[in-house]
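All protein chains but one are shown in place.
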Amino acid sequence: MKIALPVDSNSRETGICPSFGRAPYFLIYETETKKSTFIDNSAIASQGGAGIKAAQVIIDQGATILITPRCGENAAEVITAAGIKIYKSASDSVADNIAAFTQGKLTVLEEIHPGLHRHGAN
Amino acid sequence: MGPTKMKIAVLSGKGGTGKTFIAVNLAAAAQNATYLDCDIEEPNGHLFFKPANLQSEKVTVGIPFVAEKLCTGCRQCVEFCRFNALAYANNKLLIFDEVCHSCGGCILFCPEQALTEKAKVIGEVQRGISENVTVLTGMLNTGEPSGVPIIKKLLEKTATDDGLAVIDCPPGSACVVMESIRDADYCLLVAEPTLFGLHNLQMVWELVRLFEKPYGVVLNKCLDGDNPAEEFCREKQLKVLAKIAFDADLGRLNSNGIIAFRANQKYQKQFAQLLQAITREVQHETAVNP
Partner (left out) sequence: MKQLLILSGKGGTGKTTIASAFIKLAGAKAFADCDVDAPNLHLVLQQAVQPKRTDYYGMGKGFIDIDQCSDCGFCAENCRFAAIKWDNTYYQVDYYACEGCGVCVEICPVQAVSLKPDIAGEITLYANATVFSTAQLKMGSGTSGKLVSAVKKEMQMAAPEDAELAIIDGSPGIGCPVIASLSGVDMVLIVTEPSLSGISDMERIIRTAAKFQLKMAVCINKYDTNLSNTQKIEAICEELNLPCVGRIPFDTEAVKAINKGQSIIDIDCAAGRSVKEVFNNAIQVLNNSGGI
């Protein structure tokens, strides 16, 4: 299966990015082959709706798990609709998070923050 | 004051300089006038006018709605949308109403015509009467991306009016301010005597010149001592139509939502004079630039 993580750079030493929607890259980790691929997050240049676009990016990569420190409600809606499970990252290290996930030590991300565009009601 | 067909926009760049105070009192000073509150995020004019016979009209924009049976998952709409309001997951099209900017593109370009338009309420326009003034208030619902459609609706309502319209503009110089002054015959720039006030006066001065609107300045809340805004006007030769002194009593009237023109002779005179001065400017402008 494929695990997606938002990361700060596309080098091996990269740390986890605090933002999901505007992370410059995603790291896609294939659990069977243990291979990592970096993909550009095209959402980063967006004026708005970055989370939605970023969600589409990881869906299209075939990820079934997302490990992230934060996630906005619009992105979460898309990700959940695709059947992807969202886990809260435990540290800044990619390797540690993947290990923690494999050992069943990560928790599901509970706090989904409000989108930067609000729903109607005054 | 005779009935003069004229649209005066009152703007300031900075909030809290007295835009609403001046716009409200100018409208009150006319024989009859329409007051338009274009500060749709925080409209305050109605707190002074307390308009009666209130009628409200919702303002809507078009949002896409998908007929799932017709959708083939081609994703052309997702790829087209520059606002990222659409996503495709698990064979379903997801539409994010509050991110959509209502450009209509996805509806136009869907090859299966699976997308149609539905209305989404983004705010409302309220209309009421307060003595000689028709009060039109625009209100934007919290968090909506653009208030421009509400301002357009407000201005539409006065397009064919023959009398005086006073437009209370939002602070700043963003697109909502531009929309508010689009139809104005004259722009009144309100400046307060602080460094911040001056900085923001410069912004709106640039804006009115860009739109080639005739303009003049009102110096408000004037105190003794340095007035950076006044010095600036002198230096750059901006016409100052009135200087209103800071006055604690006036402050109290305002903070209690009382219209100074209707409560106090001194302000009655001051605003009647200001209205006359603006009328002269507009008439002069029309004569010179027909």
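By written order: A and B. Residues from 1 in each chain.
Operating definition for what follows: a contact is a pair of C-beta atoms (placed from the backbone, for glycine too) under 8 Å apart; a residue touches a chain by one contact, two chains touch by 3 or more.
None of the values given here were measured: they were computed from a predicted structure.
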- Task: Using the contact definition given at the top, list the shown chains touched by the missing chain.
- Result: A, B
- Would you mind spotting which of B:Ala159, B:Ala248 or B:Val288 touches the chain that isn't drawn? B:Ala248
- Item | Residue of B:Tyr35, B:Phe83 or B:Tyr215 touching the missing chain in the full complex | B:Phe83
- Query: Of B:His199, B:Lys213 or B:Lys243, which residue touches the hidden chain?
  - Reply: B:His199
- Given B:Leu54, B:Ala67 or B:Ala174, the correct residue touching the omitted chain is B:Ala174
- Item | Contact set of subunit A toward the excluded chain (per top definition) | 22, 45-48, 111, 113-114, 116-118, 122
- Message: Across the whole complex, list the residues on subunit B that are touched by the chain not included here.
- Response: 13-17, 20, 41-42, 44, 47-48, 62, 80, 82-83, 101-105, 108-109, 140, 142-148, 170-178, 192-196, 199-200, 203, 206-207, 210, 223, 225-226, 228, 248, 251-252, 254-257
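Heads up, the rule we're going with is that only the chains that are shown with their structure count from here on.
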- Chain-centre distance (mean CA atoms) for subunit A and subunit B, in whole Å, is 41
- Task: Would you tell me which residues of subunit B are touching subunit A in their complex?
- Result: 78, 82-90, 92, 94, 96-99, 120-122, 139, 141-145
- Note on the structure: Within their complex, subunit A touches subunit B through residues 43, 46-50, 52-53, 55-56, 59, 74, 77-79, 81-83, 115, 117-122
